[in-house]
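Working notes, beginning with the structure itself.
A single protein chain has been omitted; all remaining protein chains appear in their positions.
In this document, chain identifiers A, B and C correspond to the written order of the chains, with residue numbering beginning at 1 in each.
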């Protein structure tokens, strides 16, 4: 693991998600750019000190030399955005598979470079847009794919949070610090951190790609350097329309990622904070609540659920589902097999599209919330 | 009553709302442009045939001549939009108070003319933006006014319906017929019919006025002549931002008018389909659900509630609350008293702003969803 | 109207419910046992003073003498329980139809006498168990009747309120006063006031009759003279089991009448505070939310709904639905026609069963919460 030391949030999430199903074990890490801090974090995690490194470069060098039996199957990168590309590039080129936190990179150019490296090295790169790991999200996609929803007309996706309603980054809070810092986070704040999740979720469920958009980003908290709120009108290729809004100043909201999809035959509604349910609405029959763990769900989704119906799964299980798929791909790569055909995880292609989204919303907003074509991938 | 005969929807609503509290009685009407139909509707309602008219002109003429004791206190106009201005003008000029269904008129120019007539005649004109009659909406406004919410940063209002997902107007359905007909409905379909409710609700609760907007309207159903969906980005005077979307092709949604208001101190959330509750969210304390009928609500709102807590009130009671206020204004006018200072109903000023909203969203959309300044009132 | 003067709650509800659909008009009343208070209430309601009476006896005498054209079609009795039987008897015997608030009478013996009088006079008696007027409750009954639910195994009905958590009757609050007074309310407090609603609702939806029960009633508030909480185990004829609990000390709950019915083929769930929805649960398909106003509901229930889907109806509309059916029966009686076959309102038979319920739960509890057979009707 690269990053994810003391004080980090997403590192611990990755660790739980990766080990939950007993298929992986953490054995090495460079948990901080500060070598001492990295070692302390390694000790917290009871790792062999010999495999806790002062920097990711050191780690790549040392681990690449290990014998096959001890060799890492994959590396997880959970650093701030500006430190995604360099270690990802290095480990891929050293022959390691990579699990990478979102958004893919610092900017679009880096994402395209990374895509080229993945293609060249033929290694596995998994991008942890974790919300697509939710089994009811997968069921929603299934209902789009199997024609239940019909051609899609409209998508409303929203992601309000309230935790940055105040000038939190000035209190020394680590998460707020880097996420609002353009040097570490990139061109966007809120839209990069969570707007990309919203964009990715729409694409995952509906298969729609953005044709053009008009984004009005705002920095409400005085002194903040990046946007903390953004409202976007979207036109999808093929004629569907969309509304996408995300916010970190929506006071009192926690992590309220919601999506509604409206087709000509049915409407779908999923809410991240109540992830075990998916509402399906029809024109002329009662609306339905599909619930996780039931026999009427698509059979091939069975591998993404651990508990019977009514025993709530949550964020970690969804995250672990990304890992389950990562492991299938990685196992094939390690064993030199062809990857399974039904792999279901976000890739560097999603990453490029996500970075294009960030670049476009920022540019649109800077030009006065002007409509812009979405750049070709 | 003008309009509201057989086959109409809103006429019956007005009749129930107006009589619910025992303060008014229906005594005369011109229920249809078709004289026979008008008479049949009058008979349905057990009216004295002498006071059922073949046209509103006939009615205005006859009723104006009645002795004071028999004189109508007010006239209710519930015709399609193109037939709002002519009878409103006539009755006001004949000295009658008027209750007028929304949107105010066929277009902005008419609304401004009507405003001038109201000012000149000094009669009461009540515009039935009924959702502002909900007592929990009034409580939301109170929480903005008393500083609980703090300065407002963002407003999200949405009004999805699904009833026009198909080409319903071609089946002869009366409601669909006129509401999608530019000759009777005006420049907008969905945005005129329900988008204006959304705009009005924001203004009522927050007091915010639109500075500029960018609207992307769509007609999804082939053959339809007016928009059946619209997504709007809004900038309010003073710096707040907003998202407003309304739809009549959001399949499976019924009448899901929802509003969320985010201030620096609290967030509010109200959902029309569950109107007895108002959620108030804070940064650092549990979120609250305020429920109708409780002692902790603003005392002056007591007059807008009929039932104890837990005995659900709904759409009709909210509508009747508009009438309760109308009656207070009308009684004062009839008795030559000054109007009470705390009157709380939508006026022709709201009507002008609503028509300006329609005009602006249509124009913005026609120009490619371009940002436009909101016209001065 | 008998009772329902100043300070009453249910009188105003009856007045709104009765006039809501424009089919009735209040013309006479004896609104209080105190003649002056009765007259004041009549004046509040703008009645002809000649038809406002100092006592119900006076009213019966005078109104019985009026010519046919002016004759009351029915009388509404909304007095406390101990004043149900005397006026009901008198008016029925004077040839008037009667609408009577629940519970039917002061005790079971009176209820049986009243039943005999109804049978003898052949007048209409409508008992306002208003919750059965809810259209989604009617739909629930329909799903039992048409076999969707299958044979019923279990029913859970609960009715928690919290308004009597303190010794409110000592503050002079009028509602608390009579409802906790055994001289005016009868043998039971909470179980008489709302437990009977719960019992009636089960019977209405399921058609089940109680075979035996075991009731544990409690008076939690010191000084109170009647039960303010009761928990009942029920065995229904035919083998179904039930739980029925009601409370007026369930602090923070308002009027939370909920029912769940479990059959061999489906389960039903309806919550009074959100009355526009009915949840239907199946073994092997997604659960459904049936919503008021939709085309998939039983067509014959159309007459019990006034508004399109998504425009919430509430307590008053349900109450008005009882009146709508009352009017159909009364019109037939007044016109000497046979009553329609599909009349759907609670009768004196329901009243007798409700009073038997009260008598049995009180007796069971007094004997140490012992199982008792339900008395034959």
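In this section, a contact is a pair of C-beta atoms (placed from the backbone, for glycine too) under 8 Å apart; a residue touches a chain by one contact, two chains touch by 3 or more.
Since this is a predicted model, take the numbers as computed values, not measurements.
When the full complex is taken into account, the listed residue touching the unshown chain is C:263, out of C:42, C:186, C:263 or C:293. For the chain left out of this panel, the touching residue among A:55, A:166 or A:255 is A:255.
Interface note: of C:247, C:276, C:305 or C:321, the residue touching the hidden chain in the full complex is C:247. Contact with the undisplayed chain is limited, among A:45, A:62 or A:94, to A:45. Against the chain not shown here, chain C presents residues 153-154, 156, 158, 160, 162, 165-166, 214, 216, 218, 220, 229, 231, 233, 235, 241-243, 245, 247, 249-253, 260, 262-267, 280-283, 287, 368-369, 371. Along chain A, the points of touch with the absent chain fall at residues 9, 12-13, 15-16, 19-22, 26, 45-46, 161, 163, 253-256, 272-276, 291, 293, 306-317. In the full complex, chain B touches the omitted chain through residues 280, 284-291, 294-296.
Throughout what follows, only the chains that are shown with their structure count from here on.
Farthest chain from chain A, judged by C-alpha centroids: C.
In terms of their C-alpha centroids, the spacing between chain B and chain C amounts to 35 Å. Multi-chain contact residues of chain C (touching two or more other chains): 291.
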